[in-house]
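Below is one structure, written out as structure tokens; comments come after it.
Presenting chain A:
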Amino acid sequence: MEIIKTDVAIVGAGGAGLRAAIALAEADPKLRIALVSKVYPMRSHTCAAEGGAAGVIKSDDSLDLHFNDTVGGGDWLCDQDAVEYFINEAPKELIQLEHWGCPWSREPDGAVAVRPFGGMKIKRTWFAADKSGFHILHTLFQTSLKYPSIQRFDEYYATDLLVDDGRCQGFTALEIRSGEMRQFQAGAVIIAAGGAGRMFPFTTNGAVKTGDGMALAYRAGAPLKDMEFVQYHPTGLPNNGILLTEGCRGEGGILLNKDGRRYLQDYGMGPETPVGQPVLKTMELGPRDRLSQSFWHEQQKGNTVSTRWGDCVLLDMRHLGEKKINERLPLVRDLCISYLGMDPVKEPIPIRPVVHYCMGGIHTNVEAATPLPGLFAAGECACVSINGANRLGSNSLTELLVFGRRAALSAIAHLQSGQSAGNDAALAAQAQDSEKRIQALFDKSGGTESIAGLRQEMMDTMEAGAGIYRTGEGLAATCDKIAELRQRFAGIALHDKSRIFNTDLMQALELGSMLDCAEAAAVGGRDRQESRGAHQRLDFTARDDQKFLKHSLAHYHPKEPPRIEYLDVVITKSQPGVRDYSGAKK
Partner candidate 1 sequence: MSRKPYIREMSKTNWFFSQPRYMRYMAREVTCIFILAYTILLIFALKNLADGPEAYAGFLQALNSPLGILFNLAALVGAVYHSTSWFNVTPQAMPIQRGEEFLPGNVIVGAHYGGWALISLIVLFLGV
Partner candidate 2 sequence: MTVAKSNKPIVWGPFAAGGTITAFVTPVLVLLTLFAALGFVPSLLTYENLHAIAANWLGKLVIFGFILLSLWHAAHRLRVTLHDFGIRADTWVAIAVYFIASLGTVATIFYLLRIS
């Protein structure tokens, strides 16, 4: 097996991975950097983000306000030291991107423009029309081409971390096009492999978001934190989950039920605001968890519109006019026309909540370090806990930048802390094991389980038990089901026995990752007997700060369900309070 020796190896070349790579290259041109990704960097799912990235820049805004919005939005499950670091670094990172050429939308005077976003009290979301993530990703990718020390390994699938002497020293990865295994040996490893939304059936997440990075760390002994918190985005297309950005509502779009009523006022987000004049942090600009939950209630009451794609509510943007829609929301219009055959200029668009984002992930501290020495994580796969129980829209793109860079700096510090040389033989032996695991999949015949079948069962049980509203019973059933699926997973067999670009194999490995993540999410949810942010229990409807103002940490077990531990939330200056999104009490 070929061994590739580097100083820092990064799994994932989305926004977080690229930002980390650039930070490493800038810090020290002599560092050898391996950037490993299962898809070409610009295919990473950061490209799908539409709305924008939050960072304080305007004079009417302040760091404290951003802090309060984020912590309150996260239902006080955020680690406040991390949030503080995050909001401080955010503006610098966004300006840095501007200096790298990101085509941010502009004010008439040439300054960067900001737009309102759900749960934010002030307009502070930087945007590039409604293709913000796309432009961020391409700007980062193109900028990374400046640095010869960033060596890319595109279409390499990381399979296992190599841990020896109590620290992470690399990983194995499969070169997809040749089917050959490589051993990456590194002084430090950064995981930036994105989210796991694909474990649900209706999702805005692309096919690559299968939780591989989380599973890599989890299996190697780093715990997954707060996995029970899964964000539903209130406005997805009902047929294929494509996202209509929160920018739709930021620009003034309104939500209607089948009677044409702006039903959000019935769920503590009223009183009604004038149409076309959105007011921050109320009505349509309430936070995502509340909006998605209101949908569920409307559905229970029979107030939703039934379409051939199931129950929906309506997103009405007609009053914005064609010009504004073309200018600010061109992609949204294009998506509606293309995939639904409906033009938002002319008709209200049916939408439903869809799984969007994993608040949980690999447990990291404010330095982006995991408990496993030498292993760092950033981006959606990590849980540094700035998002708490519910992420505010547009905080994530900024998080990629801030903590991508932070992970790089921490990795350098780790390299400099003087580690003894790795034990080559031990690492090679582990790599061999990893290769054997894959080989066994190739050699095995007579498996009875189909990958697509197991995947479908997983998605169905996640939707049923771990959806917008949950019950102890439902979650327990989901836990059992996932445990069963993990068992049955041993019975799969590959149909595709070719080494070359074997997507059957990829899907099998991805399914394995998703099952691990799904189990952590379900068990974490079953044990969290309260309602907080995105985790809403019908049997425990109140938030319980006494018992659950805590992070859950799921520890992996190869055969059994994870062991859940709890960790105190870091609180520095904001004591838990009431999340108030009614306009009246301002």
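How were these picked? Simply put, all candidates are chains of the complex that A comes from, given by their letters.
In this text, contacts are C-beta pairs under 8 Å (C-beta built on N, C-alpha and C of every residue); 3 or more make two chains touch, one makes a residue touch a chain; residues count from 1.
Please read all numbers here as calculations on a predicted model, not as lab measurements.
Touch between chain A and the candidates 1 or 2 in this complex is found for 1 only. Of all residues in chain A, only 177-179, 499-500 touch candidate 1 in the complex they form.
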